[in-house]
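Of the protein chains in this complex, all but one are displayed in their positions.
In order of appearance the chains are A, B and C, and numbering begins at 1 in each one.
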Amino acid sequence: MDDPQYGWWLPPNVSVHGADIDAMIIWIHWFMLALFVGWGIFIAYCLVRFRQRPGHEAVYAPIEARFSKWLEIGVAVAETVILIAFAMPVWAKLKTEFPEPKDDPVVIRVVAEQFKWLFHYPGKDGKFGRAGSEFFSDDNPAGLDFDDEDGVDDITVRGLHIPVGRPVIVRLLSKDVIHSFKIPVMRVTQDVIPGMEIPVWFEATTTGRFQVGCAQLCGLGHYEMKAALVIETPEDFEKWLDEEHKALGLD
Amino acid sequence: MSEAHPELGFLRKYVFSTDHKMIGIQYGLTALVFLFIGFSLMMMMRWQLAYPGEAIPLVGGFLKNSWVDNGAMLPDFYNQLGAMHGTIMVFMGIVPLAVGAFGNYIVPLQIGAPDMAFPRLNMLSYQAFLIGGVIMLASFFMPGGAASSGWTSYPPLADIATTGQTYWLFGMIFLIASSLLGGINFIVTIVHLRAEGLTFFRLPFFVWSQLVTAFLLVLAFPALQAAAIFQLMDRLAGTSFFLPSGLVVGGEQIAAVGGGSPLLWQHLFWFLAHPEVYVLILPGMGIIAEVIANNTRKPLWGYRPMVYSLLFLGFMSFTVWAHHMYLTGMGTTMSTFFQATTMIISIPSVIILSCLVISLWGASIRFTVPMLFAIAFLPMFGIGGLTGLPLGLAAPDIFLHDTYYVIGHFHYVVAPGTIFAMFAGIYHWYPKVTGRSMNLRLGYAHFWLSLIFMNGIFMPMLFEGMAGVSRRMFDPTGYVHAQAAHTLTLVTSWSAWGLAVSQIPFIINFFWSMRKEERAEENPWQATTLEWATATPPPHGNFDAPPVVYSGPYEYSVPGAETDFSPQYVKQEG
Amino acid sequence: MSEIVIPYQVEPHPMTGVTSGKLGIWVFLASEVMLFGALFSSYVLLRVGTPAEYWPSGVEAGLNVPIGTVNTIVLITSSITMVMSWASLKMNNLRGFKRFMGATIGLGLAFLMIKSFEYSLKFSHGIFPAVGWPEATDPSVFNALYFTLTGLHALHVILGIAVNVWLLFWGISLFKSQPERFAGRVEISGLYWHFVDLVWIFLFPTLYLL
Partner (left out) sequence: MSASDVENEDFKQHIKVYVMVFVALGVLTFVTVAVSYLRLPTAAAITVAMIVATVKASLVAGYFMHLLSEEKVILWLLALCAAFFVTLMLVPLATMVGIAPLWPL
């Protein structure tokens, strides 16, 4: 998967939940296409058969069109089914069934700012250092409180590294305006709203290099606000963590 | 025209007129100019998207230095264009054209009224619209340029943006005031000034659509009014209604007390903006219903269900606003509620569209130019409506949110949807307004070229969105998946310029036909509704004697009648 | 355009039973309800989103309840003088109309004067809508809301006074030729005025007492 194939349709999916979303998108489009083609054929037929010509007259009395009622009921039923059977469970799973500690998730704090992403890993101790907006500075883009011991081994980087096969929880924060954390291949989009911390989770299925982007207009450099996404094997991920750890001058 | 009332001076007749017809024409011409400007902005954006970083041909050399660098667009200018394209098209183009122009000109005629209920208020609402529009456009030339935070103006970005945003808010307040005054006027006019015998269920569908639209304007716009006041306070008085605590912009704590909520703006904005979507489409549906009934030479199929659907649609449009906000951290409870209301609101739209489609059955279809636009409206609006389905559901929205799919979706609704309806209306009522017919050949050329290029613009967008390309990108080619879809961008851009070229026959037709010697017939389409009961163009006061209505709006091909149309205002024998 | 007569300006419409003007003003008031509804809803949202200890009560924020109470009474009184001026007109008592209308305008101005006195009192205590004002000492969302909501309400009062002044000094000439139509205009202005009063009835406890 080093060279993912992109085209004019859905990009490759590398997440566990993405298959559900793709399936929904595709099924809905088949449904839409069926309706559209049905209507289209009906309209085209009418245009030919009921065109104005000598000897042809319009019929005043309304036709009885039972099928229209059935069509409308059919659409309503189909929508209800899509809503209850597909849309709601997928959404509920993503929004309420977050991975728990026993699932061994990787937790990453993401700080968005004009026009950069910052990824903040808790480091070896698994604990994030204290952070707050009052600590933000040019040398401290994550807003870490350097007096907090938990934060000593925290890793802050500009590229997102995640292991394959382990759930990832991302806690989204913004320093300034609204951004949107979007990874097309992961089927993840989540607005990042200042003043709120919004978590989102996903799990990668394959390794590879992809892109994280911003999907909400955030100013002049909005189009440049992207970061690398590196999905690695768990071993490579641990190795990368070690390297970053060493880079901090620890161990 | 002017012989009847020579006492009116030029100013009273053309500038400060209180005559609904003159105001309608003023609205129409102004809105067409604004639409053209909005379209031109978009054509420049399309150049940047198709050929990023290259100098804009033709106009690049004439643009301000703060906008372009050696003729190539700068990101700031791109954002201004994006924000203003949306604002101009929605608030200064389509609403004034659909409601201000068609509503003003046609509604009093179709209900047999001498004028609107409050003629001077009507004049005021046009003037407020004009002032608002001029403020919006003038903001381009202010230091810092026009608003650049998108037509949705989400804070905190809009709160900290350049002064253009302040002009945007002031302009918006005028536009809102204009719509409110207009809405009040329409409601009272339609309720009170219907001709004798014109009961509610004898109203043409167009009048119904204007009535529901007016209610939406009156009851939804105040939410944006409130939001605009808050944002103005944030920008001018330094309050922080939309700014949470601890914002750090460009490395510095911003001087605001905080404690506000960015989501508050989004709620208030969409509380207006979703009904606004129906403000954009309902008058269009009304025009399409008129044209289809007239050119199928038979009554509309399912008039009453259509009216009930319309009312239901208007009512429900107030309960779906947060489906624009699924990804703002919404939980399951709220998303379920808004997904359910969104699915419910799709049903009346389906009913109205099916009624229009079934009206074709058993017809005797005349392929006039307005009818061509009306027929094209059906599948085009169909695509627009259907593509709303995946976006209305929260889970697919996770992928499609803020991609070109969204752009394609709502442009299918408003561009080949509403704008085609507007063209149908212009071709249909042109003989009423000017007393001349428009040229047929130019009309056909305009229609076919527009149809092809409209789809050339918006169909690729749907695929681009499927490929995950985000909207509002000055230069999306930094993303790998966007590079892969770049061919689609080229198709869209060239189609956009093609669409511009295909408006030339329309512009020629529009002005040249006005100067024709030959007058059109009094009722060239053999229509049944009241606007054709008076002289062309209608005199001041519209009707020589108050008309009386004897039947429903679409009595075509009545068995036993002499002609295939039995006007509402003619008493039938037996 | 004098020569067109638009029906139902004076006589009520047979179906609705009201004149066009009255229907129009009620539609306008409905839209005003939505405007103040949106503001009120924003107030609730901001208040709920703020931890209780950061949300001052009106008194804690430096609002003066006695002044507010006096202003409430002033506005309520102006409401009854407004309705009395209309009733006088209906009883063909032009002098009574003038007197009560004058009182309404006077009370409206008194309300504004008390309000501006209140504002200046706040300013002198360093209470401002927001930071950025050089003398501001304690800006909060509450203050921002207080100034925005009362300011907007004051704008409505000013508009109402303007309409009433016009009716009293210029519009009154209509009374000789079309007394019914003039009474209708006074009623419409009165409906608007009562609505402004009604908004204050909610604003007063919301801002001062809670």
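Going forward, a contact is a pair of C-beta atoms (placed from the backbone, for glycine too) under 8 Å apart; a residue touches a chain by one contact, two chains touch by 3 or more.
Quick caveat, the model's predicted, so the values are computed rather than measured.
Chemist: From the list B:Leu193, B:Leu243, B:Met330 or B:Ala424, which touches the chain that is not on show?
Modeler: From the options B:Leu193, B:Leu243, B:Met330 or B:Ala424, the contact with the absent chain belongs to B:Met330.
Chemist: So one chain is hidden, and I want to know which residue out of B:Gln127, B:Thr163, B:Gln253 or B:Thr319 touches that hidden chain in the complete assembly.
Modeler: Once the missing chain is taken into account, the touching residue is B:Thr319.
Chemist: Can you name the residues of chain B that touch the chain not displayed here?
Modeler: 191, 215, 219, 223, 261, 263-264, 267-268, 271, 315, 318-319, 322, 329-334
Chemist: Could you please point out the chain C residues that touch the chain left off the display?
Modeler: 12, 15-18, 22-23, 26-27, 30, 33-34, 37-38, 41-42, 44-45, 48-49, 52, 65, 69, 72-73, 76-77, 79-80, 82-84, 87, 90-92, 190-191, 194-195, 197-198, 201-202, 204-206, 208-210
Please note the rule applied: only the chains that are shown with their structure count from here on.
Chemist: What is the shape of the graph in which nodes denote protein chains and edges denote touching chain pairs (line, ring, star, complete, other)?
Modeler: Line.
Chemist: Quick check on this structure: which chain has its C-alpha centroid closest to the centroid of all protein C-alpha atoms?
Modeler: Of all chains shown, the one whose C-alpha centre lies nearest the global C-alpha mean is B.
Chemist: Could you please state the distance in Å, as a whole number, between where the Cα atoms of chain A are centred and where those of chain C are centred?
Modeler: Each chain reduced to its C-alpha mean, chain A and chain C end up 48 Å apart.
Chemist: Quick one: report the Å distance separating chain A from chain B, using the average Cα coordinate of each chain.
Modeler: Between these chains, centre-to-centre, one finds 32 Å.
Chemist: Residues touching two or more other chains, restricted to chain B: which are they?
Modeler: Counting only residues that touch two or more other chains, chain B contributes 260-261.
Chemist: Enumerate the contact residues on chain B facing chain C in the complex.
Modeler: Residues of chain B touching chain C: 8, 18-19, 113-115, 117-119, 121, 180, 183-185, 187-188, 191-193, 218-223, 225-227, 229-230, 233, 237-241, 255-257, 259-261, 264, 267-268, 271, 540-541.
Chemist: In the complex of these two chains, what residues of chain C are touching chain B?
Modeler: By the definition above, chain C touches chain B via 1, 3-8, 13, 15-16, 20, 23-24, 27-28, 30-32, 34-35, 37-39, 42, 45-46, 49-50, 54, 129-133, 139-141, 144-145, 147-148, 152.
Chemist: List the residues on chain A that touch chain B in their complex, please.
Modeler: 4, 6-11, 20-22, 24-25, 28-29, 31-32, 35-36, 39-40, 42-43, 46-47, 50-52, 56-60, 62-63, 65, 68, 71-72, 75-76, 79-80, 82-83, 86-88, 90-92, 94-96, 113-114, 132-134, 136-138, 143, 175-178, 180, 182, 184-185, 187-191, 193-196, 198, 211, 213-224, 226
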